[in-house]
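After this line comes chain A, so read on.
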Amino acid sequence: MMDDILPAELPLFAVWVIKAVVIFGSLISAAGITTLAERKVSAWIQYRIGPNRVGPFGLLQPLADGVKFIFKEELVPDGANRLMFRLAPMITAAPAMMCIAVIPFAGEVVIGNYNLGNLSITDLSVSVLYVGALTGLGIYGIILGGWSSNSKFSLMGAMRASAQMVSYELTLLLAILSVVLLAGSLDLRAIAESQASSAEGGIGVWNMFLQPVAFVLFIIAMFAETNRHPFDFAECEPELVGGFHTEYSSMKFALFFLGEYCAIIVMCCLVTTFFLGGYDVPFWDSAPWFIQLASFVAKAACFIFLFLWVRWTLPRFRYDQLMGLGWKVMLPLALVNVTVTGAVVSFGWSPLITPVLAVAALIPGVILFARSNPGEASLTGHALSEEGSAS
Partner candidate 1 sequence: MVIVKRKELSFWERLYLPEVFQGLSITLRAMFRKNVTRQYPEQKLEVNEVTRGQPRLAVNADDTIRCVSCGLCEAACPAYAITIDGQETDRFIEREPERFEIDMLRCILCGFCEEACPKDAILMSDELELADFSREALVYDLEKLKRPVSALQPRLDYIYKLSNRWNSSSSSS
Partner candidate 2 sequence: MTTRQVVTIQIDGQDVEVDASKPLVDALHRSGTDVPTYCYHPGLSAVGSCRICQVEVQMGEAPGRVVVACRTPISEGMRVFTSTDKAHAVRRECLEFLLKNHPLDCPICDKAGECDLQDFSFAEGQAEGRSSEPRRSLDKRKSLGDVIVLDEERCILCSRCVRFMDEVPKTPQLTVSGLGARSTISTFADRPLTGNYQGNLADVCPVGALTLKKFRFQARVWNLRKTPSTCGECSRGCSITNEVLRNNELKRIRPRYNADVNEWWMCDTGRFALEEHSLEGRLAGSMIRGEAGMEPASAREGLERVADALRTHGQPVLLGSAWLTIEEGQALVALAKQLGTEARFVTPPPSELADELLHTDDACPNRRGLTEVGMRAIDAAEALEAIAGAEVALLIGERIIETVGAEALAELPNTVRLFSFDTVALDVPAARAALGTPSSIERDGHWVNVDGHRGMLTIARPAPTDVATLIQNFESLSRLITPAETAGGAAS
């Protein structure tokens, strides 16, 4: 019966549309659920219950929040650049959402007779570059929003955010670069599959273990890249009221909010793909696509939880500490790590040797650090406040 109505094979365009709608819709819903999760996690950490009034266990709370945002008064401050002010939230949200297009969620999807191809909106051969470009674009929205608000707090937030993003994007991309070197491809799907044992020449070890230094650096940098605690200087409340979105209200603010959560989800998907083998299911190479998807989602969810967990645990850095950490610690470490990885790849050594070499390469640095005056090389830059006036 069904066979009569439906065509034997779906047109490529239809497959794209279906995948795009489903994946994009999932992203938006996931962002909503993440806001709820954020409130729940913060509540649990503070011995509270969290939202539990809207729907069962407060599950409809994101919906209520959305409705609230819609009904709020929309304000454009006097003296604001109206065009840029309206554009900024879109520019923030769009790149974060666009990144989802290249994330490989699972392998081939087969439903009934239909083969929908790999589960990602598209498989781009240079998807790492695409992702790198788009994450860099997100900052434009924040800068524009901060500048066009015609408010000193917004502008300061935006300036901080841009400096921070520039600093940490370097580390982020260098960390990705070591992974790319190992995989030998700029395609996210290829990187993911290179970590699976089923892949050709694959050794079945996740990059997390092959590249522990890059993994840690990536996680730290991704916190900074998404403007999340402990690096949320763009919206540092005690200093900047609300930071770049001080003047925003209603749906425009909601869009910033949505963009932030989409960025988190995308970053979690990326870290899963780069370091946790993507949709790889350990010890089950021929897992069906939905198991792969579940594996991917579970891994990404763990990182989302990490985001929330860290937010409600760590205090915010001081600004000079942030910069010191980014330039004086993370960037050198990333460079060393890339050098070591490059050496391993170019000499054709087994990738398994990489972590040993990378950690070994850190030893001189650690010794230097341990012997140094705490004021000079402190990661947290405590000494700056005591000696800063003299310098």
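For anyone wondering why these and not others, all candidates are chains of the complex that A comes from, given by their letters.
As a working rule, contacts are C-beta pairs under 8 Å (C-beta built on N, C-alpha and C of every residue); 3 or more make two chains touch, one makes a residue touch a chain; residues count from 1.
Remember, predicted model here, so these are calculated numbers, not experimental data.
Q: Given the complex, what touches chain A, 1 or 2?
A: None of the others touch chain A; the one that does is 1.
Q: Sort out for me which residues of chain A touch candidate 1 in the complex.
A: It is residues 41, 43-49, 216, 309-310, 312-314, 369-370, 374, 378-380, 382, 386 of chain A that touch candidate 1.
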